[in-house]
Structures are given as structure tokens and as C-alpha cells.
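Only one protein chain is missing from this complex, and each of the others stays in its spot.
The chains carry the letters A and B, assigned in the order they are written, with residues numbered from 1 in each.
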Amino acid sequence: MSSKESNDSVGRERAHADVRGGIGVFFSGGALSFVLVAAIALFGLLFMRGAQSFWPRPLHEWTMDNGQVFLVEEFETKSDGSIRARIANREFQPGRLDFVAEQPELIKSRTQPENAVRIERIENGPFHGYLVEEEAEQDGVAGMLVKRPNGEELFLPEEAVLRVQYPNQLSFFGRLGTWIANFGRFVIEKPREANTEGGVLSPLVGTALMVFLMTLMVMPFGVLAAVYLNEYARDTWFTRVARVAVNNLAGVPSIVYGVFGLGFLIYGLGDTIDHVLFGVGEGDASIFGNPGLLWASVTMALLTVPVVVVATEEGLRAVPREQRDGALALGATRWEMLWRVILPGAKPGILTGAILAISRAAGEVAPLMLTGVVGFEPDLPISTEAPFIHLQERFMHLGFHIYAVGFQSPNVEAAEPLVYATASLLLVLVISLNLVAIRWRTKVRRSLQGR
Amino acid sequence: MDRRRIADRVAAQVVSLGGIGVVLAVFFIAFYLIKEAAPLAADPEYGGDPIRIEAPVGLVGGAEKFTDASWRLFEDGRLQLHDLRTGAQLEELEPLGLAEGETVILAELSVDQAQVRFATSAGRIGILSLSFVTSFEGGVANADTRRQAFGELSTFWFVEEAQEAVPVAIDAVLGDAEARTNAWMVAAYADGRVALTRGQPRYNALEDATTWRMRSQEITLDAAPACVVLFERGRFLVTAADQVYGYEPADKFAELTLLGQVAAPGGEVRVAHELIGRGSAIVGTEDGTISRWLLQPVQEQPIAPILLQEYEVRVPGVFAILPSARERVFLARGPEQALVGQGTSGVSLTTFELDADIAWMNIAPREDYLIFARTGGAFEAVPLDLGFPEVTSSALFSKLTYEGLPEPAYTWQSTGGSDEYEPKISLVPLIIGTIKGTIWALLPSIPLAVAGALYCARFLRGRSRETIKPFVELLAGIPSVILGFVGGLYLAPALQDRLLALFLLPLVLAVATMGLGAFWARMPLRRRKTLHEGTAVFALVPLYLVLGAIVLWLSPSIELAIFDASFSRWAVAYFDIPYEQKNAVVVGLAMGFAVTPLIFTLAEDAYRNVPQTLADASLALGATPWQTALRVIEPPARPGVIAAIMLGLGRAVGETMIVLMATGGTAITDWNPLQGFRALSANLATELPEAPKGDSLYRTLFLSSLLLFSLTFVINTLAEVIRVRGRKDL
Partner (left out) sequence: MTESVVTDVPSDTRSQPTTELGRIAADSASRRSKLELSEMVIRSEKLNFFYDQTAQALFEVDINVPRGQVVAFIGPSGCGKSTFLRTINRMNDTIPGTRVEGMVQLDDQDIYSPDVDVVELRRRVGMVFQRPNPFPMSIYDNIAFGPRLHTKMTKAQTDELVERCLRGAALWDETHDRLKSSALALSGGQQQRLCIARALANDPEVLLLDEPCSALDPNSTAKIEDLIFELRGSYTIVIVTHNMQQAARVSDRTAFFLKGKLIEEGNTTEIFTRPKHKETESYITGRFG
């Protein structure tokens, strides 16, 4: 037994260890908490702003100190105190900018006129003003007569008007209805006006097509490679190197695949196909020698091969040895064992691979920038005319849409709400795919550990 | 054999073939990148079947760009065009309109080979502009049906009246009436006079014609001038004996000012010629030294002639410099040998032995032939492949002085819109950009991910662990384009408004965490039942949310109260550092979202893989959970954690979209985190679609992607090795 004195020293040391431990535990827990909080903040920002972009905002009439009158949707108060607001009526604004930021003290009066109207148009973005005559005619063209906030009258031809809304008259449920309708239109409408208006149908379809083609290509080959490495190849230096290489390829930057796609697939294979099959000569417009849907899909398939191989191998390993032996003992050939026993058993792993590959391809943008994506091409790469899927055409992609609209659009500010909406949509797609993949993978791992 | 056996055999073949195929395809990517970049290192090739015709050689001449026909200017002012395939004479003209008995005594080819500047025995000086018309016989367009003829030829006279004095050297450049740029001519005379002539365009709208108003200024040198080279805006170099003088017109062309005087290496200057773009000149001296000169301010000096570099190879008896129209390549010709050199990086590409009977020679406009005229009356075009002379190791990795830039620099500015532009292809700023982005991404990520992983693997219990781990894993799947967008459009402006929060927030959270930890440790044991190691995170998340919101909300007001402006503005003014909205810190924050979950997931696996028996042993010895984590769990998990960090590093190095969207993308070599950068990956995404297939920029970009590929491959392999080694030790 220790003496009392040494007991004291042990106690002191113990208290120090406790405090150090407390701080240590809380700091490491703090690191995790910080990551979680940052993630929550990120999701919150995207989903809030994404959802807000469909929410009908009330129209405020601002009468400024200098006598100007605006009808605006108020967005936020900036850090310098000014209010950022969408003024719309782009064609009358200097620089065709939709947004203004004004100090509140310069605004003499702020009202919400009941009859304020927001009109979505084919051109020049939305219109904010008042309706004068719903059914007017000018030069034999039917349309409507509207009034700008400053009182000037304007004639809008019928075909230029998409829809008329009275945001200040909406009840909460009216707003909710409008929100749902706006969201619906966002999904089923093609983009308009250099992506600043309209929906994301074209990018959505483009992404889906590209991912579909990619899946068709990557799954057979990825599974083949995994089956070869796991079932057929003997453990030689080649398979070991191959496995390390396949693993490492998952870490090779995606842009490098894009470089390969552009150099080898487009300039190499594509030009050859053009030359041999279509007789395209020098100076003629190339067909497959250009970035397009096909090459983008092939590049993505290459990029996702490691994902599929790794997941499939895991699935294959999860099939217990006893089942293999059992099948062979019953007189099955190796192929029959593979086809009837192992592959069905490895299905969760294979599906996990497929979904991970799809989610990776849906979110990856950099290689597409070199191999076939385009910023604005509302026409879909599918049609009712043969060959239905136009493999040589450039296509829009949700991820690239975010980049193009947010960073290359002539009117970034006007398009910003749409970018948040697109980003949220893409995020929801990718996250739900990943969720499914993670659940399946857990299943695979459980059965691996269960052995 | 029955069907089943056959099916089995076939399947085995197909699977093996397919499997090996996929694996090989993977290796093929690396091979292909190397194959595309490899020609950059190829040596120049010269030789093969020459095109040869019999024709009079003339004073000066060349080939048009297809090398279908060759032209020559004779002393008496005649201009001939011969077909290089048949040897037939196509045309003979007299475009100069010389007087009776007047001969051309000086004729020099311009860099683009579209002009000849000349002086006559009557002292008249002008520029003859050449052009060619290509037509196709029989309406079919191919190399065999292609026919060449002279197009419009015109002569621009700087000195139209006959003079007594005949110049010994001239240089001249045409003006452009539309762009309102002046024409310049400098002529040197044997008596030491050097005259600069300026032609100003005067457009007469009534007649729709341009007249040129000529003015001249002279200086007289002590020694007899030998060579003159015009630079931009009438500045020129003139050489006399071994001295190189720089002059510029000053005081609204009232006088010529001496900018400086420098002795040339290697004795008396024999020959000098501008390179394309008139940004630099190549000078050859008595002992065969070839050197490159600038006439511009360098390193905060005033404008002066500057000896930039001497070429490694000497050309004894050098008497002609013949620049190519492309890639700043030139040919320095001596009586017995010729050197092909490149301007920007100052490399000697190749040398040729020359026959004695060569009257004149030059490089064909497309650099695909070397063209000789033999005194016997023959004309030869010998195939030449210089490869990619602009892309040298010093151009890629060294500090170079570029034309027009004030000091030696690592610069990436690959295209400037015209052939005259000097491409700047240093990979150094891109590599620095990549490293900078990686550092700022890893700086916050490593501690957060590693500490968080330790906590998740060793302190969280049961359900919360099984929920939080997949949640963080999900974060790793967020498309980087979304993170780039948030970084560029949200974080960048938000950070500018709340730069102080970048320092304040971690401080506040750290103090709060430490306080809570210490408080918890002193809490009576019976009250640690609910708030124990495993539940700390549930206390901290809401605390952080609240504190974070408060700090971010108050930050602008605090900045305003303390610094009387936003902190970013104050800091910029106080520390005198440039601030760019889309800077490295923004990239770091955005990329943190991509890198942290990756490191976290792998590090968590590493911590979790340490057997529980070790933890039990430690706990049973009376270690606190934290002591156990630090002394027993951490050491064996370290290789796995290091591997995780390296994989995060690999991800950060190759990340493209975030870097593209959250920085300004200027290729600078500055480490300042408050400025942007351009990374290898983003550079590929922006430049490769514009790069013409197969040219030097295209291949340089392939080289940079090979660099990126090898870098990440090495990092990942290393990570794998470390991980496997570590697992063996456990």
C-alpha cells in the first residue's frame, strides 16, 4: 500500500491528467463538431437560398430621394447597410443590370402596392410594374399594356409574355402554391436568355444521358476487371501492380482524364473515325473529332472504372468461401460457380459500385470541360429523329451549368438565385445516390465481418 | 467437349482478356500523356530529299509559305518567281521602278519575309511589300494543283529623292494608316551620321487617301556605324566598332537622346538584326559571339541597351542574322557554319556545316525548310524540323527576362493573340499556385479531420458513431463544382466583409472549448454521467452554432468599431499587402470541405482498426480515455493517418473546379494567402480547349498534366506503402 504522501502526489498527477484529458477530449470532439457545424452551415446555405429562389417575394415600391421610383424585390441587407434588391426591367437599366444596392436613408418611402405586377417574359428577364390594359393591341399585334414604376407605358406583345403574377396579393398558401409551381417549372423548362432565366431541363437531361451512357460502358468493363483480378488472376506481381494501379487511379486528378479524353479520344480516335467512316477531310467540319456526348461519357467511364472495380472486388470477397467450394463440389464449372453463385452474391457490391460511379459522374465537371460540355445549348441531344441520341453533339450538364451561370454568364447577379437552386438540386441528387451506396456498402461490409 | 466445358473456357478467356484489357487501358493513360509530351524534348532534325531547281540567285530571296515557289530580288530591281516543283519561271516584275543605272545595294528581308527593306545606289531607301496569291488548278484543292503567283506588290519610300550619301546599314518598319501607327526608318552612313525618319499618316477623308508626313533627326557618332536595329516607337540600337548605343526620339521628335552605351562581348559588332515583334535584337561580333539584346527598362533602371544573354555556340566570321517568323528562332550565319538559336530562353538549337558556294540562305516561313541559294545558280530547300524550340527546360523552369517585362520573372502567359507575342510558359507560377492552394486547403483540414476522426473512432459510442461517420462520408461526395461555387460567389465576398472573423472565430471557439473541457474535468464525478466523453460533441455542436453565428454577425460591427473600416481594407492599408477577393484562403476554406471528409474517413478507419484489446489494457491500467487515445491508440494508427493525409494532399493537388472558381486565376509567384493563384489543374481546364492540337502550347499543357499525374501517382503510392507497412507492424 502506498503511503499517504505518495497518494497525494498520485492524486495531483491524476487531477492534471483529468484536466488535460478533458481539454483533449473536448478539443477532438470540437474538431468533429466544427466539421459538422460547417457541413450544416453549407447545406443550410445552399438549401435555404435554393428554396428562396422559388419563393415569390413581395414587390416594394421605393421612392428615392432624387425622385426616382423603383418596384423591387428586396433580397438582403449587405454588410455596409445597403439593401440589395432586384429592380428587373433590365432593358431600361444602365448596364442591363437587374440588381441595385441602395442605402436605406436614400429611400424616401417604401410601400407594397396591392396591384404591383411581376411579368415573366421571353426576353429581358422579368418586368416589374402595373397592368394598365390586359387585352390591348398595337400595330395589329395582341398583347398587354403595362406601366413602368415611373409611369411610362409599355406595350408587351402576347408572345413575349410567359406569365403574370401579383405577388403582393398572394396569401401564404398562394405563395406556397407559386413556390411549388416555380419549382416544377425550374425542373421541366429549358434555360432561356443565356441561362439567366428558365429552368434546368437541358442540363438535367444532358447529365442523365451522359451518366446513362457512362454506366453502360463502365459496368461491364469494371465488373470484368474486378472478376479477373479477384477470381481468375493468380497472385503474381502483375496483379499486385494492377491492383495498386487501379487503386491509385482513383486518386488521379479528374482533369488528367479530361486531358486524355481530349488528346486521345477526340483528336485521336474521333479524327480517325471522321476520316475513315465519314470521309471528312482537312478543313471540313469534324463530326466525332469534336468534343461531344460520346467522348464525355467514355472519359467519365474511364474515370469511374476504379470506383466500380474496388466496390465489386469488395462484393466478391464478401461471398463466403464455403459457397464457392459448395458450388464446385456439386460439379459446377468455374464459370457456372461465378455466374450462379458468386455474381449474385456480389450484387450488393456491384450495385454499390454502380451508384458510386453514377454519383461521381453526375458531380464531376473538370474533365467534361475538355470533352464535351457546353454552357448554353437548350436543345436536347435526344430527338425523335434517328439516331435519337446524338452522340457527337455537345450537351449541357448540371455541374457545368453552375460554373457557366455563376462565373461566365453576362449577368451573374440576376442568375445567382438560379445557381443556388441548381446547386441544391445537384447536391440532393448526388447525396441521395451516395446515401443509397453507403447503405448497400454497409450491408456488404456486415456480411464480410460476419464471416 | 460438352457445352459447359466450352462455356467455361470461353468465359475464362473473355474475363481474362477483358480484365487485362481494362488494366492495360489504365496504364495506357500514363503512356499516352508521355507520348504527347515527349516531342518537346526531341532534337531538331535536318536533312532529307532537298527540293532543287536551277535559277539565278539574286541579291535576296526566299520561298512563299507553302514552299511551292521561290522569289528573288536582283540588283537591277527585277523580281522573279520560280516554281519549285518544275523549275519554270512563273513571273518577272520590276516593282521598284528604279532610275536608269540605279541599282539596289542593300536589301534585307523582314522577319515575316513579307517585306524587303532596301537602299539604292542613289541613296533612296524604301520597303518593298510582297504578297502571294494561291490558286488551284482545275478546281480541286490539294498540294498538286496549288499554283502561286505574286499578289499586290507595293513600295513605300522613306527617302524618295536621290541623295549623295549611300547608307551602310538600314532598318525600317511600315506604319499602319488605319491604326494610326507611324512608319520608322533608321539609316547609318559611313561618315558617322545616323538618321531616324518618322512617317506620320495623314488621312484625307475627301480623297480617301493617306499621305505620310516624313520628318528626320540625325546624330553623328565618333566612329563609323555598322548596324542599326529599330525597336518600338522609334527607339533604335546602333553599333560602331564594339560599342552598342541606344537612342530614342525625344521632345516630340525634336531630338535623339542617347539612352546608353554598352560594349558588346567579342569585339567589333559585325551584324545585328531584330527578332519578331521588335522586342529584342540578335548581335554577332568579330569573334563569333552571338548575343541577345533588349532596349527597355529592366530592374527599375531607365531604358537602356541591355545585353541579355550570350549563346553557347559561337559562329566565327558571323555576317548575317536571319530570324524566322515564328517562335523567335533565328539563324546566325558564318562562312562555314550556321547556328539556329532561340530568343526567349537563349538556347542554341543546332548548328549546320555550310558549303562554300552559298550566296544566301534563310529559314522558310513555316520553319519546315532551310533555303539555300548557291552561287552557281541553283536554289535548294532542305527539309527541317526544329521541333518545339520555345519549350526548353529553362523556359519551363527558370527565371527569364522577357521582352517588355521590367525584370526577370517566372511567368505563365501562354498566348497573346499574335505571332509577335513572346509566349511565357514557365510552369513555376502554376506549381507554386498548386502548392499554395494545397497548403491552405490542408492547413485547416488536417487538424480538424485527424482530431475529429480520433474522437469519432474512440470516444463516440454506438448509434451516434454509426450516424456521424456516414454523414461525414457523404460530405466527401459533394461535387467540387458546388464547393467552388460557394467559395467563389459566397465565401469570397463574405470573407472580405468579415476577415477578422477568420482570426476571431477559431479563437473564440478554442477558448470556449478549452473552458468547457477544463470545467468538465473539474465537475463532480456524479455529474459526468450525462456529459461524458461520448456526448461532448452534442454539447459542442449547438455551442459552436450559437457562437459562430454571433461572431459572424458581430464581426463587421467590431471591425467598424475598432478599425473604422472593414478589417480587410484596414489590413491592406496597414500592412501594405494586396488583397484579392478570390484568394488562397477562400480556396482553402472551400477545399477544406472536400479534403476534410476524405482525410477524416480514412483516419477514422485507421484509429478504429487499432484493436480494442490495446485500449482495454490501457484502461485497465488506470489510464484516462484521453491518455489511452494519445499513448496507445495514436502511435499504431499513425501510418494510416499519415496515409490519409497524403491522400488528402493528392486530392488537393489535383482539385480543379474549386481552384478554378474560387481564385482569380492570375499566375503569380506570390505566397501571400490574401492573393489568388493559378494552379496546374485549373490552367489545364482553361487553356487546353483553346490550344491548337499538336503545337507547343498543347504539348506543354500535356507536360503539365503528366506532371500532375505523376505527382498524384507518387503521393498515392507512397500513402499506400505507408499504410501497408503500418498495418504489418500492428
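The definition used in the following text is that a contact is a pair of C-beta atoms (placed from the backbone, for glycine too) under 8 Å apart; a residue touches a chain by one contact, two chains touch by 3 or more.
Only a predicted model underlies this, so the values are computations on that prediction, with no experimental measurement involved.
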Quiz prompt | Chain not shown: contacting residue from B:T624, B:N683 or B:N716 | solution = B:T624
Quiz item: Considering the whole complex, which of B:G139, B:G376 or B:G462 touches the chain not shown?
Solution: B:G462
Exercise. Could you list which residues of chain B touch the chain missing from the display?
Key: 461-462, 524-527, 529, 534, 611-624, 627, 631-632, 635-636, 729-730
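Following the convention adopted for this analysis, only the chains that are shown with their structure count from here on.
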Quiz item: Considering the complex alone, what residue numbers of chain B touch chain A?
Solution: 4-5, 7-8, 11-12, 14-16, 18-23, 25-27, 29, 32-33, 36, 447-456, 459-460, 468, 470-475, 477-482, 484-486, 488-490, 497-498, 509-510, 513-514, 516-522, 533, 536-537, 540-541, 543-545, 548, 556, 566, 592-593, 596-597, 600, 624-627, 629-630, 647, 650-651, 653-657, 660-661, 681, 684-685, 688-689, 693, 701-702, 705, 708-709, 712-713, 715-717, 720
Quiz item: Can you list the chain A residues touching chain B in their complex?
Solution: 17-42, 45-46, 78-79, 220-222, 224-229, 231-233, 242, 244-249, 251-260, 262-264, 267, 291, 302, 305, 309, 333-336, 338-339, 359-360, 362-366, 369-370, 399-400, 402-403, 406-407, 412, 416, 419, 423, 426-427, 430-431, 434-435, 438, 442
